[in-house]
Every structure is written in structure tokens, then in C-alpha cells.
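Structure in C-alpha cells, see below.
A single protein chain has been omitted from the complex, and every remaining protein chain is retained in its original position.
Showing chain A:
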Amino acid sequence: MWPIFDYGRFVSIISSSDVYGVVWMRSLAQLHKMANLRVLVGVKRVIDYAVKIRVKPDNSGVVTDGVKHSMNPFCEIAMEEAVRLKEKKLAKEIIAVSCGPAQAQETIRTALAMGADRGIHVEVTGKSIDGDNNQTGQMTAALLDWPQATFASEVTKENDHLKVVREIDGGLETVKVTLPAVITADLRLNEPRYATLPNIMKAKKKKIAKHKAADFGVDLTPTLEVVGVEDPPVRQAGQKVESTEELVAKLKDSGVV
């Protein structure tokens, strides 16, 4: 469903939600040094993570009007990782991309201020927020038929592949992925820097290319319809029991055991 950019072969680093923090690296043959790589990072404007979300009275969605929005923090982390790759001379150029309404350009500008070299805005009308669905990275890998390493908390380059430490339920897992591959960014991957004023002023000269989804021959007709949105049920008060026997009895009575 997302437009695929034809920049050759890539590695993508994506955030672990359905907002895409995509880092694409063009991988030439193993002989070429990583310094030739260009990095594509996806950034998205979402409701600020610290905001207390409200469901709309008609249950059609969540309230977005007048609510504070900012760049998805995981996109910031992906952006930071891209900048660090460039500082380590592993990447040559960083491109920030955002699919969304006109306001997406503000998010791209912030990415430029953080260190991206240029931006691409694909105009997609209609509202969307981060549903925290954890799909974009995995879908991208499937569409491109590339290996993936999700929930990355550490990414290191070793010769012609990447070593990625992943955060999983049981702890940490280290995997090796050949290039090109898809990586999704997790919270502890890095601490994003603030856009400094000198970089903000430099961003003035950077370009943002504008496109429509139709330019890429992509059909935006949704294949998913949201029927309703509700608050989670209010947490019920618990019951206190005096002894283990009473606890077991109550569990048996309620059919849980």
C-alpha cells in the first residue's frame, strides 16, 4: 500500500509501530564501501505521545483537532540513527520522506533540521494517526522480499552485513542480516539530538520534492474499514481475600481454574 521508491536496493530501518521510520541504504556490490550509501528515513506527524487521548463522542475515531501533534518519537530515533551513520561516514546522503497531508512538510522540515539532506513529500489526503500497529516494517520487508530485524536496540556494521541486537520479550537477541535488509527502530536504539539552531538555519537551503501517490501508480483505496473506536473497559475493582484457600475457592467458583 505504501509507495515504493525506486532508488535501487536498500536496507530499511523502521519503527516498531505502523509509523514507518524507514532507513533505506542503497547497497551496491559487496566491493563498494558503505560510504556510497544513501539513507531514506520515513517520518510521520502524529499526536504527541504525552497527550491523553480522547475518543470522539461518535466513536468514529480519536479527537485530533486542536490536539498537540509532533514527530513520532520513533521516527526521531530512526532519524538520529541515520545521522549517526552519516557522521561515521557509513552513509553519504540522508533523505527524509513523509506520506500525508500538507502538514507533513513541517515534519520533513524538522527532519531536515535534524540532519537530513533533502526531503520528499507524498501528498496523501485524509487523516491518520499512529495506531501503534507494528506493521510497516514487516510489510515493507515482505513487499521487497528482504530479510528483517525488528525492535533494534543496536545496529553495527560488520564487513558486508549488519549485526543487530533486538529487544524481545525474553531479553536480547543478536541477529546478522545481509544487505539489503529491513530494520525497525526501538526505544533504546539511541537518544535523539535536539535540532540545533545552526542546523535549522542550514535546513533553509535544503529541498523538499513534492509528489502525489498517483505519480507512483499507487492505488490508495483502503482495504481496511474502521467500524468503531471505543475506550477500553474501565478497570474493575479487585477483591481482597484473607487466605490462599479462599483465593483458590474463588478462582474455582468463577470457572477460571
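Note that contacts are C-beta pairs under 8 Å (C-beta built on N, C-alpha and C of every residue); 3 or more make two chains touch, one makes a residue touch a chain; residues count from 1.
Basically, contacts and distances are computed from a predicted model.
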Per UniProt record, name of the chain withheld from view ["ACADL protein", "Trafficking protein particle complex subunit 3-like protein", "glutathione transferase" or "TAF1A polymerase"] | "ACADL protein"
Candidate in contact with the missing chain, chosen from A:42, A:73 or A:119 | A:73
Which one, A:224, A:237 or A:257, makes contact with the chain that was left out?
-> A:224
Considering the whole complex, which of A:198, A:238 or A:255 touches the chain not shown?
-> A:198
In the complete complex, which positions of chain A touch the hidden chain?
-> 16-17, 48-55, 62-63, 65-70, 73-74, 103, 106, 109-110, 113, 130-132, 134, 187, 194-198, 200-201, 203-204, 223-232
